[in-house]
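Just one protein chain is left out here, and the rest sit where they should.
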């Protein structure tokens, strides 16, 4: 199993979610994060004091999927999250040793 | 070493924390997240405009533990976080290559 | 590739960020978390009701880097985030299977 | 959100209506006259309001103007209350309803309107609106920079308070009116264009309209239209201007697909509370005296707000199964809007009907907006345009000389003509506000551009227009 | 939280008390009479308050009622201030103290009370409370729909302002009283049951009690009980009703195990600030005139609030080592509650004692609650019940005819009987409010159910009752 973790633009969340549901993903977890990459931040000024804000608001989405589904999921995300402008974000694919569904106690792929 | 990551109902946090401390876990990190799984979301209405809120507030807890402790930790969480109703959440077990305690510079299992 | 994940004191974020940029890191993702470790929490009282707050506000920073850069990054973080007092935090090093840059579709180390 | 449910609300409301009307006639008959009987003291007979007394009602012997400390205290207090309606009231009522990234811009727009008009009114606005009449259309420039507007009363407008007190009370009305429009173009207007638009709109739309309705010599006032505290001048004008804005600006990016729920509803409810409290100054202060008429206006203001909030909540309960806090706040404001023109002319039981009508009609208007598809972001038109129109017409239904002998009777009190007069005033205001606003917008759009770029809109106006963040 | 620390607070407070008392007698003697000397102008001798003048104090020659603009301005202003106490004041004072998921429901409850009573009072409430007396127990139905309540003064209640001004001022009291109760059952009541409960409680408890204490003919008024601005009618009744609610509802889910700390304390402190400011209208407005008595009430109101906030903070400092913002806010409100019945009868130095007593006693009450184990979520009883009882009794201690010649002397001024009278009034209000509330709750519970389901409570009332979220 793998965890696919993506950092995307916040207003793309609903589109990505819908695209993933369509290909059979049954759960996901979303975190509000701030990111820093090629995309420049911006300045803020308060009574003459300027701050450079390098971090841009982003959304992190984590989906645990069986190995077989990985390519399809990655490709789906890459399509749904793309605007073609800087700051579109990244997809990270990471190993997942085991999963347990707390309600039923199921483990492994059944628990996804 | 492993990182055990769980997504649980927010009001279960204190119970899970206490249970983990009891079996010797010495640290953990908590993040507020929103989740999406079997559990249905709800509707919100603002001046006649309805929104479907699929994401339900959850808490993510991460604990880094030595390999030996993994089964006990998983079992403890599964017990403490369970209500038996939909949305109880999931436990993810993932590999951890190395740890460093910043204050002392210790690495590996000592640093946990 | 590896993901280096650190839990640090919030007021150290800017210092760590600058140090990482200096050694060539080109992106990172930051999450607000609450942590629990050796560092004691504190008490809060509201109209005579006391609550013990075990969790202390922390910042989690994730950086994906090529394997070669790992030691340097770890060492840089350990230096920049250190105050020498309890609660300085931890660095976790974890495997990363693959990365995709959404905007361009690049994968692997180029995508970092 | 089926159409059939909408019908249910409509039917329900007609039903409730009918139910209330039956006993109503009886209750109305009992309504105690709150205003002065013919034999009352001279001071109180002075038409309490710059507004729109039927010409014949002007009493013959006016006492020489002298400042009354009680009246002055009430008008100063009212002026402060009406400023509080805009800053911070309306600012946070609107500010809480937008998304987090636009919170400051929305709040700032109201704040800046108070600043711009605060200077404009003193320099030329008051003179255009209330200065010596020119052709029943506009005031002259004689009072530029408040020249001649001093501490002595001006008996034309308020015989017992300093002329400047009347001026500053009216200033607060001139402030809130353009501020109300900002709800229509929230979350997408360039700040520089906003400043220019407000100055033009205040000078070209508000000042003339205020003159028509309230100034000695204004044509609507001469017509005999009743507008105690600004149903046409304030609410129809701003609401209809809002409609024009919504149409010219088009929708916000992501409208209909992204979630655009209010970022901080407690802020909105506080704002609604301040609007409610401040509205006592708005309506009861419009008596420009501290007397029975002011008291009566105070009472019906409260009653209409309460009834309208309840009506909106009931409509929601029927239509989508739950009453909401935003609904209660919106309903109260709708009721306050609707009672505004009527507040010096109707009794407490009438004010319940006016409130119920406002709650239901504005709710329907807001729901319909989603069907019709224009993006009046914070419902400036749905609440102020619709509520103001209902209120102005309802004044023609429920007005009673038993309440204010200087007013007129409405349709339900045997004078159908008044309803016709009200309809003319409504129509005139609609046309003037809509066409005028449309033209101003087009001119500003062509010269400097109205709307922020897509990137600026997505990043949020706080960041792109002000380099600030509301929260950190 | 050892018991011994609690004792320390008690001892400390007794000590402070004694310390203050010693010089006090001297200072009291010096207290300048603020109220009218016998020879003052007729207008001012009119018993300034509907409230509770010792019967003998009624002056012989009452001038024919005539509206005074200054008095009217002050009462209208006060009415606006008292509405601001509930909406937005109390709404956010309470709203900030609950958990995020219940913020809107809590705020909305106060808002809806203002709407419900805003209509109820006009239709039948005022008539029941102040209408022509029936058997010293209730007002008649003669004033239904404000029939006969018009612009002329009603000399029984306020000889120098329009009768409707008195009515609308009293309306604001009728609004805040049930709103105070909502603190007791916060975070767990069904919204539909809430609406029914409020209407029943206002009609069956508040209206009669207001009649007993304030209306011409009411039995407590006849008894000679002093209650200038509502210690019994407003605070004891709502506080004791809150106790009944806390007992009937039981605890919130997770009480004692989950963290239930306030989600937004700045909101709560703003609310406390608005309560403080609005309370000037509440107490000084209860003079129903703009005179020396109103001024005196204004001064003692401020002084008691300040002293009580300091006392609460000192108690916290001693008892758990830190003064808190919530403590300061709570203490100020406790002081305002306690001075309410006394505000027209005591001098400034007395008001310091009353405030100190309120701060310490209410703090102890709130701490004790955690021992006794009932869940009065936002301390409606701990602050209004306890503070109101203390204030009503303290009026019997500190009242002085040197301050208000139409009042009475208290125990410390040589008239122990007054303390007895106050105790009777307190007891009567306690019993009536407790039993009446209990019965109403039981009836509502049996017919429609009082409490939300466990799932609804866990999801939060904003979501489950209103389909809304406070923040997004």
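Order of writing sets the labels: A, B, C, D and E. Residues in every chain begin at 1.
What we mean here is this: contacts are C-beta pairs under 8 Å (C-beta built on N, C-alpha and C of every residue); 3 or more make two chains touch, one makes a residue touch a chain.
Remember, predicted model here, so these are calculated numbers, not experimental data.
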| item | value |
| --- | --- |
| Displayed chains contacted by the hidden chain, counting the whole assembly | A, C, D, E |
| Contact partner of the left-out chain, one of E:91, E:289 or E:426 | E:289 |
| Among D:88, D:218 or D:273, residue touching the chain not depicted | D:88 |
| Residue of E:262, E:341 or E:460 in touch with the missing chain, whole complex considered | E:262 |
| Touch list for subunit A against the chain that is not drawn | 44-51 |
| Touching residues on subunit D - with respect to the absent chain | 67-74, 76-77, 79-80, 83-84, 87-89, 91-92, 95, 103-105, 107-108, 111-112, 114-119, 122-123, 144-152, 161-162, 164-165, 167-168, 171, 191, 264, 267, 290, 462, 465-472 |
| Absent chain, residues of subunit C that touch it | 11, 14, 42-46, 53 |
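By our rule, only the chains that are shown with their structure count from here on.
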| item | value |
| --- | --- |
| Path length in the contact graph (subunit A to subunit E, fewest steps) | 2 |
| Remotest chain, subunit A as reference, centres from CA atoms | E |
| Chain pair among B-D, A-D or B-E whose interface repeats that of C-E, sharing over half of the contact pairs by residue number | B-D |
| Inter-chain pair with the most contacting C-beta pairs | D-E |
| Approximate Å spacing (C-alpha centroids) for the pair subunit C, subunit D | 53 |
| Between subunit B and subunit A, distance of the C-alpha-averaged centres to the nearest whole Å | 18 |
| Sequence positions of subunit A contacting 2 or more other chains | 31, 94-95 |
| Numbers and ranges of subunit D residues touching at least 2 other chains | 259, 261-262, 320, 322, 324, 326 |
